[in-house]
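Heads up, one of the protein chains got dropped from this complex, but the rest are sitting where they should.
In order of appearance the chains are A, B and C, and numbering begins at 1 in each one.
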């Protein structure tokens, strides 16, 4: 029994820290720490910095430009970058499509697309969910019909994050209507500039545009953009979910958000003393800190098991559930910490270049929005209800 | 809008209080308040006192020796007797069988059995649950086959509270195997002294005997002991559940238990001050008090609706769920209040006549047992899971 | 015991409900809530005309209501339609003016919809502590001048008059302030749940005294008690809408070939949500019934209700969004706006922890001396 990282791993941690100290722009870290909105350029800037260092694709093998890191290294990198308030790597190309292409893509697809993911030529988005296919993803209807050396795609995708920034989309499409729904799905790469594609914004409860609906009308996609075999797309889509994900609990992001919460709770006053010392608020903070410490160790256990070749499918579900619950509780406590100042909503204050004075404490503006926005954590990426189903079947065998 | 009782109802409350002051033996109230065990004689004594005053059967019409009280009067009586720490009326004859006989029994059954319930000649117990039929009560198997002017009963009942005290049992038995399970059930009255009946104790986690298994082997029951029609027993059994139950939330009992908890929390010391003033314990107490106050008003609303002729089936389920949750939380906090002294278990100290000195505070002995024993509240009488099903169907219509 | 409204009050409720249903649709509401003004003078006038403002005040000051259940009945309806107009400020300022005595003309104007008065009591540092007032008073040749800050005052820009508290003579005093006076500045902003609020900055602003010097704390408490009754009933109205919308969604949204309302895990959570809403309604009933009672009873019931609403409101808002999934987070669906408002009610006049601590403190000593 030994809960510590090896000296080599600790040395790697120092290397990551040095890199972050030198290369992470203070402007970006400041925006992330205070929950300001990142622009497309902000995200691209961080992408380029990581690419320049060779640390962008940390779940790819070295031969395709990845880092070839161990799971422990990837975990350390995730935690350290998050704790330093680096922007999150936009996941669709690097984290999601990349591994699928490396495992299932054709040589030509790999040669063409992987470098473009790394150098930022392509901004990918994800075409999985549909209005009628959310938790029940396999019921998706967006259809691709083979027509010569093209597929003709008709249908709709939704909840497409950053679809309005993307020039490429990877889609699950239906290529067969008979049989089990899972067996008629294919994995298709589509250029967003193809005629017949329309992207419509979905405005979220903060009045902002982050996700989209994508409509396909007779969109012609070269057959060469099919990944793997026709009707095997479900396997590829699931691969990502069963692939070891060291960061699903979002430990680093939660640690950073908890630090920020502590900062706020110490700055806020209640009855003339720091809110962090109020018995009730202190108890809320302590419960959260203990939950977070416990989850950190649970995450390491899953990591160690994965390192020994155990595919931690259902354990990932536990990490997803508890990780998102903790993250939501952090944003909820941050909201509570503000008292009456959770109410004012100066949307412009969340963007760079805002010149106005803050209303109430300087950290107040993004807090309530962040709380509401983070309700998505337990919904998207496999809702926590779906995760409980996975636990029921895979761990509990009920 | 008016949350108050009428002056007449308040006068009735005074009448009840005077009666309790004069007639409730201090010995019994003391045992109830401190959660000591009541003997069979204790329960019979209180039964007789209420009968002498004509207040025993407060859900029966006057013509059969009941009080003819309004729902509000019954509620007031329930609360006042519980607050005064009177023993609970053993419900099987007075509360459960009586109303069924009055509505569905033959004239002969009513003439014979109802007076015997009132004067204590019969001690009834309930034969509903079976080892394979708990939440799914309609699947019961205990069979009664007509043989001339008798039924021959074979099978088993379980969880029979006070079965070892009873001389009579009312049973749901299967008289038809075909068709819907609910349509082959009959309601039978059985003398416990009939040959072929065996009562076996079930020992609960406190090591004590309160419930039983009852086995029937070729037990011959006169056909005249069938209540109502053959195969209609499910209707009679359900009648009790849909019948207005003013006391399902157990407001009075919870109020009394909460008072006792406050007494203990004020007497216990933490860091040299009363435990009731510890911020965490005070918060637990306050949450509970607020829950209880809220439920009190919910109960009055249900009462008012029932008084207007609305049968509050599903609302009863809400009261059952929240009422038992609150009661369990009270016993849990009482257990917490004791700190280390929750552990010693002097079983004899719960019985009358115990001469030993208490271990720790005088109120400590029954507390942990009471906590564990009250886990039954959310299981028996229609588990809280079953109640949620009722709410789902009857209120939410899902 | 009678849990029905009186005939007259029921008429008002029906009329108000009908008005909002017909003229204050979600589209109209968003238009108003997102507008520069953040409220609609036209609807305000129409609602006052219907008697909705008058229902908040007793006959002694020219109203025709003013009981806890009058306030509750009105705010329940306002909650169902997410009305952003300055009812809360009007209720609290009017209650305070009525308690202070005099001001008959201004109260008449308020009830007629001709003057909007809001109540500015809390300060940037006070965090729900009603005794924490730092705004100062100086006597001047003409009267009094105020200096200090007041925090997050709903619809302060809509006000013709602002009722302001200040520390004086070892206690708290009240003053009426015109918006256009020198030394008054307002930093207005949108609120996350719609409508606008603002910070009030006072730098030697001339003001008129209301009531006796240093004796206004009891008035402030009474105004907050009325405000709390209003908010808990507004929350009850919102929770009923959220429950109905979620049930409707569970019945119609299909996944895995069946309505998601057929999934038992969701059913049992929904049953819990329904049960908690009924508990919250009972808490609101208790608070309304106690508004006319003695201070301790009134304050304990108000604190209990606001605590309950804070706790249950968070559960209902979060569960309603979660059971809707992604669609529950969209601007398009009214649901998200109800959830935002319900959550923010938990930040107004006292949050869950504050109300619990107050409930506890009110239970100690004679007449809750420590609270």
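Just so it is clear, a contact is a pair of C-beta atoms (placed from the backbone, for glycine too) under 8 Å apart; a residue touches a chain by one contact, two chains touch by 3 or more.
Source: prediction; values computed, not measured.
Colleague: Taking the complete complex into account, which shown chains does the hidden chain touch?
Modeller: A, B, C
Colleague: Specify the residue from the set B:18, B:39, B:111 or B:139 that touches the hidden chain.
Modeller: Only one of B:18, B:39, B:111 or B:139 touches the chain omitted from view, namely B:139.
Colleague: Out of B:239, B:341 or B:354, which is the one that touches the chain we can't see?
Modeller: Among B:239, B:341 or B:354, only B:341 touches the chain that is not shown.
Colleague: List the residues of chain B that touch the chain left out of this view.
Modeller: Residues touching the hidden chain, for chain B, are 129, 132, 134-136, 139, 158-159, 202-207, 211, 268-271, 275, 278, 280-281, 332, 335-336, 338-347, 357, 359-360, 368-369, 371-373, 375-376, 378-380, 383-385, 388.
Colleague: Can you list where chain A touches the absent chain?
Modeller: Output for chain A: 1-6, 72, 277, 282-283, 286-287, 289-291, 293-298, 300-301, 303-305, 318, 321-322, 385, 388-389, 391-392, 395-398.
Colleague: Tell me where the left-out chain touches chain C, residue by residue.
Modeller: Touch set of chain C with respect to the missing chain: 263-265, 267-268.
We adopt the following convention: only the chains that are shown with their structure count from here on.
Colleague: Taking contacts as defined above, which has more of them, A-C or B-C?
Modeller: Ranking A-C and B-C by C-beta contacts puts A-C first.
Colleague: What chain is the most remote from chain C, judged by the mean position of CA atoms in each chain?
Modeller: Farthest by centroid: B.
Colleague: How many angstrom lie between the CA centroids of chain A and chain B, rounded to a whole number?
Modeller: About 53 Å, centre to centre.
Colleague: So how far apart, in whole Å, are chain A and chain C when each is placed at the average of its C-alpha atoms?
Modeller: 38
Colleague: Using CA atom averages as chain centres, what separation in Å is found between chain B and chain C?
Modeller: 43
Colleague: Of all residues in chain A, which are in touch with two or more distinct other chains?
Modeller: 280
Colleague: Can you list the residues of chain C that touch 2 or more other chains?
Modeller: Only 356 qualify.
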